[in-house]
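Please read through the structure below; I'll follow up with questions.
A single protein chain has been removed from this complex, and every other one stays in its place.
Coming up: chain A.
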Amino acid sequence: MLSRTVRRALQDANLPPTYLLPFRARLSTVGHTIDPEPVPEPLLNSAHISRQTPTRPYTPPVSRQSSTQPAETATQPTAALPAPTSTSPSTPTTPLSDSIKDLLPLLRSQTPHYITAHLHGRPYLLTQGDTLRLPFLMPGVQPGDILRLNRASVVGSRDYTLKAGAPAASVASLPKEELGHADIRAKQSYVDERLFVCRAVVMGVEAEPMRIKEKTKQRQRHVRQVKSKHKFTVLRVQELRVRSLEEVEGLA
């Protein structure tokens, strides 16, 4: 009798999806799986979010080792589960160079990877599972949102390193037809964003203890106290992997 009511209650209940339920509810309804749910297909294929560089025209590959990527505007702010809210900003057109075709499987096969990801021009050396406390409050994100970090200057493992090409300042000497519409002012070039996947989940917002600065004026006894308390967004690197050649070619 009791079991029947319980079963009916379970059938009738319109539960929200399990990632929205509290932890204990997830334990009781889903069962004990520590495997993450498979990433939905639109997450795998598209949705490159570039928060850090708003618009950067196409920069041609400089060295054979790596090539930068046309990064068109991706100003849509948030990528939330289950479907990304930003359209795919990059149309991968550059063919991969031979050295990348040779060496990318080697880099991929050596598992612990690190990445030097750039956010707002600052480099952060990250591995999977790292916590990153950004020096600013990122607008328009909520805890649980997933960001794709697609600007990296270095992706590497213990023995292999994939570096970005020379910055575009030296590109200025190249002939014009080879230059394309490169941005001469660009100081930093990045690794081709098709070659790796780095996702970070927004953990929340942290704050610092309130600072109190005492301001004084001459010949006045009054001491003004200025208070400030900054907030910081905390990210955790959820996934960091190097794509296989088939995946990269499949994107094109």
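FYI, a contact is a pair of C-beta atoms (placed from the backbone, for glycine too) under 8 Å apart; a residue touches a chain by one contact, two chains touch by 3 or more; residues count from 1.
Everything that follows uses one rule, which is that contacts and distances are computed from a predicted model.
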For the chain that's not shown, choose its UniProt protein name out of "Eukaryotic translation initiation factor 3 subunit I", "4-hydroxy-3-methoxy-5-polyprenylbenzoate decarboxylase", "Large ribosomal subunit protein mL43" or "Elongator complex protein 6".
"Large ribosomal subunit protein mL43"
Going by the contact rule already stated, which one of A:L125, A:A166 or A:I212 would touch the omitted chain in the full complex?
A:L125
Across the whole complex, list the residues on chain A that are touched by the chain not included here.
16, 19-23, 26, 34-36, 112-114, 124-135, 142-144, 156-158, 201, 203-209, 234, 236-239
